[in-house]
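Structure incoming, see below.
Moving on to chain A:
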Amino acid sequence: MTSGISYDVAHLLGAVVLLISFALLVEQRVIALISTFAAQGVVLSLAALWEGWSHNIHHLYLSAAIIFTVKAMIIPMTLNFLVGAMKVHHHETDPGLGVGGALAIGISLVVLSIVSIFPIAPAVTVLTKESLALAFSVLLHGMLMMVTRRNAISQLIGFMSIENGLLMAAIGVQGMPLAVEVSIAFTVLVAAFIFGIFIFGIRDRVETLDIHQLDLYRGERH
Partner candidate 1 sequence: MSLIGSSIGLLLLLGLLALIAGHCQRATVFVYAASAAAAAIIAYLALSYLIMGSIGNEIVSYPIGLPWLRVQLGIDSLSAFFLFVVNLGAVAASVFGIGYDKNDGHGSHGTGRFLPLFPLFLAGMNIVLVASDAFTFLLGWEFMSLSSWLLVLSTHREEGTSRAANIYLVMAGFGTAALLLAFGLLAAGNGDITFAAMRAVPLSPLMASVVFGLVLIGAGSKAGLVPLHVWLPLAHPAAPSHVSALMSGVMTKVAIYGLIRIVFDLVGQPLWWWGMIVLVLGGITAVLGVLQAMMQRDLKSMLAYSTVENIGIITIGLGLTLAFQANGMKALAALAMTAALFHVLNHAIFKSLLFLGVGCVLTATHQRDMEKMGGLIHKMPITAAAFLVGCIAISGLPPMNGFVSEWLTFQAILNGSDLVQWPVRVAVPVVGALLALAVALAAGAFVRTYGVVFLGRARSSHASDAVEVSFSMKASVAVLALLCLVIGVLPTSVLSLISPLISQFVGVPLQVGSGLSWLTLTSETDGGGSYNGVVLLVMVLAFMAGLIYTMHSFGNRTSRRSIPWGCGFTDDPGPVSQYTASSFAQPIRRVFGASLFSARDHVDMPKPGETRAAVFRVTMRDPVWDWVFTPLLGSIGALTDKINILQSLTIRHYLGLMLATLVVLIGVVAAIQ
Partner candidate 2 sequence: MPTLSSVLLEILQLILMLVLAPLLVGWVRWLKARLLARRGPPILQPYRDFFRLCGKEVVMAHNASWLYRSAPYLVFVFVWTAAALVPTFTTDLALSPAFDLIAVVGLLGTARFMTALAGMDVGTSFGGIGSSREMLIAALAEPAMLMVIFILGIVVHSTALPDIANAMMSGTLGLRVSFAMALFAILLVAIAENGRIPIDNPATHLELTMVHEAMVLEYSGRHLALIEAAGMLRLTLYIALICSIFVSFGMATPGAGAGAILVGLALVPVKLAVGGAMVAIFETSIAKMRVFRYPEFLAMAFLMGLLGVILLYISRGW
């Protein structure tokens, strides 16, 4: 029965990650987005932990730890700091698509990912397929978020949500080497770093965090 329980728990955790990504899609306040993102990190690290425990893969513990520290703690804290440093108002919103639109498109993306992932692999276990499909959905949601949001911080969160999707896929596939997670973590760190620089750079120059303002400087508009 362990396999049954392990399946159920993994299933549950994966679904929660997806749900949180829906929450990310519809959440409008920037500050709240950061907290939601942190929650996603926590659930993801739990998923990694569970996967490692149920399949007895030790390096996944390490992965879980990295995910927890980076995604659930360091990055949200950094972002909160940024928000504070740049005096972003607590009620500043970034509406994106609106609840209805975000949900409609989000659900169709989930359908797409299931339709595309499920038929491909009769040989692979159901769990792998499912976690892949969920991961793909999270990834697509991250992209959707980047497409619809204007605020630099919400964009950054969308970007990292994509990374979360990737992590989820890496965890879901058995025996993915550690190098991958480390590299992801590494990338995300640097990403945050660079983003921070850009955000400050943007702020220095443009006096706003609204990415939309940058569009004024895109090349050869006329």
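Selection rule, in plain terms: all candidates are chains of the complex that A comes from, given by their letters.
The rule we apply is simple: a contact is a pair of C-beta atoms (placed from the backbone, for glycine too) under 8 Å apart; a residue touches a chain by one contact, two chains touch by 3 or more; residues count from 1.
Because the structure is predicted, anything quoted here is derived from the model rather than measured.
Among the candidates 1 or 2, the one that touches chain A within this complex is 1. For chain A in complex with candidate 1, the residues that touch the partner chain are 112, 115-116, 119-120, 140, 143-144, 146-150, 211-212, 214-215, 218-221.
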